[in-house]
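Missing here is one protein chain; the remaining ones are kept as they sit in the complex.
Chain naming follows the written order as A and B, and within any one chain the residues start at number 1.
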Amino acid sequence: MPHPVDAPVFVDALTKTFKVPVRESGLGQSIRSLFNREFRQVEAVKEVSFEIARGEIVGFLGPNGAGKTTTIKMLTGLLYPTSGTAQVLGHVPWRREKELLRRISLVMGQRNNLQWDLPALDSFDLNKAIYGIPDKEFQQRKTDYIEVMDVGDLVTKPVRNLSLGERMKVEIVGTLLHRPDVLFLDEPTIGLDVSMQRRLRQFLLDYNSEFEATVLLTSHYMADVSAMASRVIVIDSGSILYDGPLSGLSERFSATKTIRVEAPDLPADLSPFGRVLERGQERAAIEVERDQVSTVAGQLLRVATVTDLGIEETPLEDVIDRVFTQQKVEHDPTGG
Amino acid sequence: MSQPAGPVRLAVTHLRVSALNELQYRINFWVQLVNSVLALGTGLVAIAVVYTHTESLSGWSQPELLVVLGVHLMIGGVLRTFVEPNMWQLISDVEWGKLDYLLTRPADSQLIVSVRAVNVWSSIDIALGLGVVVWAAQEIPNNVTLSGVAAFLIALICGSLIIYAVWLTAVTIVFKTINIGDLMQVLNGVYEAGRWPVGIYPIWLRGTLTVLIPLAFAITIPAEIVSGRVGWWWILAAVGVTLAALLVCRLVWKLGIRSYSGASA
Partner (left out) sequence: MTRPAAEFSLIRYYRAGMRMGFQREIQYRMRTSMMIVGFMVEPVIYLVVWTSVSEAQGGQIAGFTTGTLAAYYIVWTLVRVFNLAFAPGAWEWRIREGRMNEFLSQPIHPFHRDFTFFAGSKFVWSIAWIPIAAFLTLIFDPVFEWSAVAVAGFVVAIWGGFLVRFLLQYWLGMINFWTTRSSAVFGIFIAGELVLSGRLVPLELMPRWVEGLAAWLPFKWTFQFPIDTLIGRLDGAQILSGIGMQVLWSAILGGLFIATWRQAIKRYAAVGN
């Protein structure tokens, strides 16, 4: 048994390979496959290593099939790795020791931890019993969270009568009642309207700062990641492409920046300066290589009477999109 | 310009599509076979045990009782092959609002909803049941005549139609208030009563099983025709009951249509 590590989440060379049966089409192949099952290896997670410190919020980014969900499943004990080690709060997750399970929380997709036909309050009571939450703490937290998430009238209705967004809110309340130290969140704001997304993010941030909880979150909404995560791990085809601060993501992956310029006498043809993204009568947005930014900016200032000039990073969504397309071009698709 | 398909052509088309679909899943044949054999086996065991203790059950001999079992299995097979799948499909369509679309088609709505779906593998029960009837009939000292066989077949058809009518009537009446899965469970429970001749039941149950859910005419009569316990003229009673059941069903359907449409809104 490896010595317990201090970091709440510790991952070292974690690997998961699946054996997937080869599915052929056609009658002849189907018959053949009855006798001779062929498999191919799919490397869902390849030698992934990282450490998360106490109180850190880390965003996990990657396209579908990148290995994010597989990694989270290994960290929550739902899957055995093929090789490598990991520890969560000093425990090996796939041993599924009760002491560990009592201190983590997993919110995955739209799956319900709540009882479908009964009001959420009843499920909360059950959670109290499952996690052994002391009475006083339970009542206090329940009241607090319900108020903060504004779900007072929702928790008395059967869960099946709630909309997706309402269910998610109530689900989050239920999942934090036992005050987990490590949260694994998969798409937590999906289905919520913008104001609710903001409220939920704030809720999680407050929880994180009050209890120094460690949060590992995956999301397709860049707003989630940029609002909550200070650090981002980008994973694709089973490997980590980037692990560092959010701000560094653009630098690392985006070779370009965007110059926004406003001037009453902008030249008609701006293409010599760079790739024109937007064009209006007196304004334009031009995409320019990073090392060309100051040169182009200087040129624009000489060529027109500029009233406003701004230099922006490429939006993160576009960066991410580009990262994954780039990866697909560079590597052979391994599928899975 | 081609004419819209007549009812028979429509029915056959639907059946063919459903059947082809089901036939893909050949493993279901084996699963069904195992389940059917088990059901038949337990039925045979039950009867065997009864007859270790007595020679006659309310005037019925063992072979006669086996014929009832066989007919019960045959009609049950018809129920599971042709009737139940359509009931499920009907309720599904109501829930998803597809019934309204159906009602705008030129063909008769009741016909459409009654013949669309089929559970091919349940027809194993029909074959098994017939096998039991033929096998048990040999033990009965009764001459097999052509008119007898004809009467039996007519009785079977009547029985199938009665069951169909009762099932559709029940579904149409209660679909709004009761979950169809629960209704099917109750109906199937009651259907089990048809495994034994209706004559052995106390009066109050006999009455229910003759008038309300005419298992007496659906199952016991055809069996009695084979055993020679009743003369072929009972066919007329069976046909009469069948027509009455179909009429009631038709009425209920027409009334039900009005409350079906827009039930999903």
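One rule holds in what follows: contacts are C-beta pairs under 8 Å (C-beta built on N, C-alpha and C of every residue); 3 or more make two chains touch, one makes a residue touch a chain.
All values derive from a computational prediction rather than experimental measurement.
Asker: Among B:L20, B:V45 or B:L153, single out the residue that touches the unshown chain.
Answerer: Spelled out, the listed residue whose C-beta touches the missing chain is B:V45.
Asker: Which of B:A19, B:I140 or B:I200 touches the chain that is not shown?
Answerer: Of the listed residues, the one touching the omitted chain is B:I200.
Asker: Of A:K46, A:K73 or A:K142, which one is in contact with the hidden chain?
Answerer: A:K73
Asker: In the full complex, which bits of chain A touch the chain not displayed? Write them out.
Answerer: 18, 70, 73, 76-80, 94, 96, 98, 101-102, 104, 106, 108-109, 111-113, 115, 117-118, 122-123, 125-126, 128-134, 137, 158, 178-179, 210-211
Asker: Since one chain has been left out of the picture, which residues of chain B touch it in the full complex?
Answerer: Listed in rising order, the touching residues are 27, 30-31, 34-35, 38-39, 41-42, 45-46, 49-50, 52-54, 56-58, 178-179, 182-183, 185-186, 188-190, 192-193, 195-196, 200-202, 204-205.
Throughout what follows, only the chains that are shown with their structure count from here on.
Asker: What whole-Å value do you get for the distance between chain A and chain B if each is reduced to the mean of its CA atoms?
Answerer: 55
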